[in-house]
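Then we have chain A:
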Amino acid sequence: MSATIIRNGRVIDPANKRDEVADLLIVDGNVAPLSQLSTLDSQPDEIDANDLIVCPGLIDIHVHLREPGFGHKETIESGARAAAAGGFTTIVCMPNTSPAADNSSTIAWIKNRAAGACVNVLPTGAISKDLAGEELAPIGSLAQAGVVAITDDGHCVQNHELMRRAVEYARMVGVPVLDHCQDYNLAGSGVVNEGYWSTLLGLPGWPAAGEEVIVMRNILLAELCDNHIHCQHVTTAGSVRLLRQARARGVKISGEVCPHHIALTDEAIQSFDTNYKMNPPLRAQADVDALLEGISDGTLSILVSDHAPHADFEKEVEFDAAPFGIIGLETELGLFLDLLLHKHAKIDIVRLIEMYTIEPARLLKIDAGTLSIGGPADMTLIGPDLEWTVKVDKFESASRNSPFDGRKLKGRAVRTIVGGKTVWRV
Partner candidate 1 sequence: MTTRWTRKDLLGLRELSADEINFVLETADAFKQVGAREIKKVPALRGKTLVNFFVEPSTRTRTSFELAAFRLSADVINISASISSLTKGETLKDTARNLEALHADILVLRHSSAGAPQFLAQRLKASVINAGDGAHEHPTQALLDLYTIREKRGKIAGLHVAIIGDILFSRVARSNIFGLVKLGARVTLVGPSTLVPREFEKLGVEVSYKIDNVLPHADVVNLLRIQHERQRKEYFPGTGEYTRFFGLTKQRAKLLKPDCLIMHPGPINRGVEIDSNVADGLQSVILDQVTNGLAVRMAVLFLCGGIAT
Partner candidate 2 sequence: MKQAKQNSPDFVPIMGAEAIRRALRRIAHEIIERNPRLEKVVLAGIPSRGIEIAQRIAAFIREIEKIDIETGVIDVAMHRDDVGTRPDLPVVRASKLPLPLEERTVIIVDDVLYTGRTIRAAMDAINSFGRPARIQLAALVDRGHRELPIRPDYVGKNLPTAGSERVWVRLEQTDSEPDEVRLEKQ
């Protein structure tokens, strides 16, 4: 029997409507009632959580772990360590691997690898075969193999009929649909937001409408098929407006937001630094403001990183030629705490924890994100006011493609506990 007691933390557990300074007992990897203290055969290990928040382990439902196929960018193992270092106990990996996660054997391979990782790694499956947007992937088999959702992330099904059938089929097998919203014709060869900076720099622009068209499509299909569609990495004011209206009507639609889309604007691209190249691109200040409002009023309900590792040699090329994406697991919590709580005061810490715990757990119908007695002791200890400086060189991730190196942030995770075991501490 192993036991740990976390003393004097501010326990925030939105699922159980709990917010109080208390001790928390872990016995044999599960959350246990304090009453069990007296029955322990030995003294429990103690963790002092004075001035810290103790909350359910955070969940990031949008990461790229690159395996199988691109182990030089990240592995499931290194990505899991990065997640732990960012305060995450559960991460959901995207299917754009090689081979793509569009079949049950690839899912089995990923789950096998994930079993050895230091945090919970849950796979998603593809919507379409080889993410090509032409034929349905075996969604039922993928569900049986244990995917928590289907998505073609990195790609977007352009054929609305195919997408409609995918959403209908997914309802039958009970998996939610996540969608990367990008109309290929409107986005074209765009590498940055279409606007002032693309005009000034002559870089091909991808307009806000290229995202909004698909967000609208998804709203219509969610209504038509009566199944939930979750819009990944929402970036534009128009998308926020569409989602807000649709959710007010009761449509089963939701949206998530990445930290870089509220921390930065497309002004950053003037350096031609490819660490500012991501998809969807950094948008204008008006979009950032709308995203903040969307977070504040609940339109955007989930926070994610879109952790997208790339090797230095891949990113250190011409802007046009560089792959999209940045790593984010080890900076996202710090950025969101810094921006949403401290700088813009858009939400409180309880809501932020909800957006990282019960909201994603509900969407994916997974048993995580609570501190309920008897449940797995996955938890994150957060120092909400701790000041720190991002040092990319110290990251656990196998890649270094972050634009936030050197940035000073307020707030971070200080300890990550998975199944009662500390997997990372500051």
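On the choice of candidates, all candidates are chains of the complex that A comes from, given by their letters.
Operating definition for what follows: a residue touches a chain if its C-beta (ideal position, glycine included) is under 8 Å from a C-beta of that chain, and two chains touch if they have at least 3 such contacts; residues count from 1.
Only a predicted model underlies this, so the values are computations on that prediction, with no experimental measurement involved.
S.K.: Of the candidates 1 or 2, report the single one touching chain A in this complex.
M.R.: The answer is candidate 1.
S.K.: Please name which positions on chain A make contact with candidate 1 in the complex.
M.R.: 195-196, 199-204, 271-272, 313, 316-321
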